[in-house]
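Submitted below is the structure of interest, expressed as structure tokens.
Omission of a single protein chain aside, the complex is shown with its protein chains in their original locations.
Moving on to chain A:
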């Protein structure tokens, strides 16, 4: 009897904890969401529970700011980064995993060491370099910076995944007369789909979040990405723009959150593999 009582007590406390946690998780989300729908300008005038709602901040975003333009810019950069970095990473990872050539070990060690540099270290040089080749303030320049920066981590990750695929499969294809390219595209790429999805999703999401390199590379206002646009909206002007910012934030957060949840399994597996590589 006592054990049943203690079990129930435990469950009651557990549910209480879970419900409290749900409230904590939703608290900032609710503020952002309600902020975007409140008619006032500022956070101090925003009410969490109210029926006085309006879409005026969304309308403001579309009519008065370059929000749609930023959205389109970011989408373009994200897609470009996704494609380019996946090509870089998969080709390099495959070569490192399946071929033995001079310099392979040094190449792998270099890739490992390069991951450990703080990302700001190269900032000035990247700026100067892009300036020199005329890619400063262009989206292509930013795509190159993002996809280049992801190579060391990604190549190791993909190499590790390819290492785990038994060689017998491609040997069988080889005996059937398949060449390098056929083996790569028909046998290996389909088998490596989970890790490719991770690399692609990861690189797609990255540009939506980063505002450091975006700010460094893109200088003219019409080329801005969402992250810079939103950041500029809320810093400096303190409290007055919160509701507009919230509307912008909601529109970014919804698709990215859905994407994340859809690919959650791949992301978790990929992160685990990233820490265990070698």
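Keep in mind that, in the parts below, a contact is a pair of C-beta atoms (placed from the backbone, for glycine too) under 8 Å apart; a residue touches a chain by one contact, two chains touch by 3 or more; residues count from 1.
The definition used in the following text is that contacts and distances are computed from a predicted model.
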Chain left out of the displayed complex - its UniProt protein name, from "Maltose/maltodextrin transport system permease protein", "Methylamine utilisation protein MauE domain-containing protein", "Putative GTP-binding protein YjiA" or "Integral membrane protein": "Maltose/maltodextrin transport system permease protein"
Considering the complete complex, of A:59, A:172, A:189 or A:209, the missing chain is touched by A:209
Among listed residues A:37, A:61, A:89 or A:136, the absent chain is touched only by A:89
Quick one: say which of A:68, A:113, A:169 or A:189 touches the chain that got left out. A:113
Write down which of A:37, A:77, A:145 or A:195 is the residue touching the left-out chain. A:145
What does the interface between chain A and the hidden chain look like in terms of residue numbers? 7, 10-11, 14-15, 17-18, 21-22, 24-29, 31-32, 42-44, 46, 48, 87-89, 91-92, 94-96, 98-99, 101, 107, 110-126, 128-129, 132, 144-145, 147-149, 151-152, 155, 180, 205, 208-209, 211-212, 227, 230-231, 234-235, 239, 242, 245-246, 249, 252-253, 256-257, 260-261, 264, 268, 271-272, 274-278
